[in-house]
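Complex shown without one protein chain; remaining protein chains in place.
Letters A, B and C name the chains as they come in the text, with residue numbers starting at 1 for each one.
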Amino acid sequence: LAELYAADGLFGRLVAAAPGPWRDYTEHEFVRGLGDGSLPRAAFQRYLIQDYLFLIHFSRAYGLAIYKTTDPVEMRAFQATLDAILNHEMALHIATSAEWGLSERDLADTPEHPANLAYTRFVLDCGLAGDLLDLAVALSPCVIGYAVIGGALAASAAAATPYRKWIDAYAGAEYREVAQSAAKLLDRLAARRGGAAREPELARLFAQACRLEASFWQIGLTG
Amino acid sequence: LAELYAADGLFGRLVAAAPGPWRDYTEHEFVRGLGDGSLPRAAFQRYLIQDYLFLIHFSRAYGLAIYKTTDPVEMRAFQATLDAILNHEMALHIATSAEWGLSERDLADTPEHPANLAYTRFVLDCGLAGDLLDLAVALSPCVIGYAVIGGALAASAAAATPYRKWIDAYAGAEYREVAQSAAKLLDRLAARRGGAAREPELARLFAQACRLEASFWQIGLTG
Amino acid sequence: LAELYAADGLFGRLVAAAPGPWRDYTEHEFVRGLGDGSLPRAAFQRYLIQDYLFLIHFSRAYGLAIYKTTDPVEMRAFQATLDAILNHEMALHIATSAEWGLSERDLADTPEHPANLAYTRFVLDCGLAGDLLDLAVALSPCVIGYAVIGGALAASAAAATPYRKWIDAYAGAEYREVAQSAAKLLDRLAARRGGAAREPELARLFAQACRLEASFWQIGLTG
Partner (left out) sequence: LAELYAADGLFGRLVAAAPGPWRDYTEHEFVRGLGDGSLPRAAFQRYLIQDYLFLIHFSRAYGLAIYKTTDPVEMRAFQATLDAILNHEMALHIATSAEWGLSERDLADTPEHPANLAYTRFVLDCGLAGDLLDLAVALSPCVIGYAVIGGALAASAAAATPYRKWIDAYAGAEYREVAQSAAKLLDRLAARRGGAAREPELARLFAQACRLEASFWQIGLTG
């Protein structure tokens, strides 16, 4: 299995620079509950609802990424992600939610939780106040982190966990490739946008994004 | 005393359209604690620290407002607010914090709380995804709301509350004028940006901003 | 043949409000030269090169449009346009340019002409300073105007004009549908963003966009 990201690439260095926030996010109690099956059904439902609302603003971040480049290769990569989210993931999300007893109305009518909103608006603001590299770094705990979490859970999860399908989706080859491409794109952007000299500031941004992802898991646990 | 805002102006109608979120914000337990003096010192200190960080992003919102207009009158109004925040309020805030035992380092080095970040980034995103009217509506619970809260507390607060200075600042004539101007500017923007037809969407935005302001008070109470 | 746009829809009213700039753009000497075949080959080549660079910034405008909405229906419409531009039109443009003796390097290495840059950056700034309706109005002389021009030329062009393929592309059923959808989207956005009350300001924006489109044609004629 090819590694998800190179330890000496930008993503690897960001993880190394923010070990606490990274661990608090990727090994959050919610994540452990997915693996050992102890996560309450209501917690997963709350997560599913907020994650649907998240996908909308996540799509907005990819629209913004297209605005922020003039490179057709990068544009096409972001456009492909948008296609995947808007034309596949959202429908899949609605189907999954239905399996867990949630209607499309439940998804669309629940207000965004402040901790959900905090992460997506932080990402968008990083993108508009900063450049495309800031935007990509702010998105990376989500895009690459989910593959890390899925992979770890696939190796360790209880056979009988009811969250097997979720784990398999993010551990699967298709999502691994999404995450691997995102890690490579980070290095490409870092090369053309002076990433090496910006790492202290990028590491603070990355740490904040990890903290906001951890707060997102917390919505599931405490509503 | 001239009224803060006209009941039939845009701000008055937004308050009327979102009575629950408006009350939860303006009559929050934190606010009551300012008035009767029951608010713990540590809660006020947490508030002061986050409010300093808030001022930085609040200034960014006024910079954005200048970007979003070509009308010199509006530009000068926003520039005057920036002058007030950057060259007066911030120094005042540092002085007040010192009286409460907080150094400038305490203010600058504490990370933004997610609930703080959620409000400011929501405001900025409303401003960039929407227009100047969306931005002004998103800012209004803060700008005008503080004068409402200050005025209400000035009339009802316990004589011995240690938070008298805070109350007087937001109940004073100078801040009242700031709030009155902001309410008038909302009507001006509404007139030229089709506000009447947009009220349902603006009321949702306003309600969300009030909820995020309430979460901001909550930082003080629960850290 | 279904009409391209309703005379009493927003686009129809904008055209009626800016008859001079609209005519100067849609009946520009360059356009007449496409129809009667008098347009010099070098003029068309200059146009092709600048139009390729235009497509890149046009794509950025659609990325921005996705950022500026939370409505999945609108998001999918903009994403479909991006797919069409990035994955079809650009390749078609390269093929057409090759037929006219221009290599892909000719397209990518020529600097943007100031008059080209003026239009795309004006559109993007309308979108960021204003809202999604401002953005859509700024794009409309291009999106819908090309179908108007294509349709008019298809009815009137000389049999032997060497620009027949260009005319057919913009007169064809497929592009007509693109333009018709764009006109309908304008009305949808006007309904939810207070368009009726904003028409004087939108008409000025539309007139400016038409003038910038006319300057774009002029690049072809005078380089």
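Here, a residue touches a chain if its C-beta (ideal position, glycine included) is under 8 Å from a C-beta of that chain, and two chains touch if they have at least 3 such contacts.
The shown structure was predicted, so the numbers you read here are calculated from the model rather than taken from an experiment.
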From B:Pro40, B:Gly63 or B:Gly101, residue that would touch the chain that is not displayed: B:Gly63
Options B:Phe78, B:Phe122, B:Tyr146 or B:Phe216, residue touching the unrepresented chain: B:Phe78
Identified contact with the non-displayed chain, of C:Ala80, C:Ala118, C:Val178 or C:Leu221: C:Ala118
Touching the absent chain when the full complex is considered, from C:Leu128, C:Ala171 or C:Leu202: C:Leu128
Identified contact with the non-displayed chain, of A:Lys68, A:Arg121 or A:Arg211: A:Lys68
Option from B:Ala6, B:Leu86 or B:Ala158 whose C-beta touches the chain left out: B:Leu86
Sites on chain C contacted by the missing partner chain, in the whole complex: 60, 111-112, 114-115, 117-118, 121-122, 124-125, 128-129, 208, 211-212, 215
Absent chain, residues of chain B that touch it: 56-57, 59-70, 72, 75-76, 78-79, 82-83, 86-87, 90, 124
In chain A, positions touching the absent partner: 67-70, 128-131, 134, 191-198, 201
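The rule we apply is simple: only the chains that are shown with their structure count from here on.
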Nearest-to-centre chain - CA centroid comparison: A
Inter-centroid spacing, chain C versus chain A (mean Cα positions, whole Å): 36
Computed distance of Cα centres, chain B from chain A, in Å: 32
Chain C residues counted as touching two or more neighbouring chains: 67-70
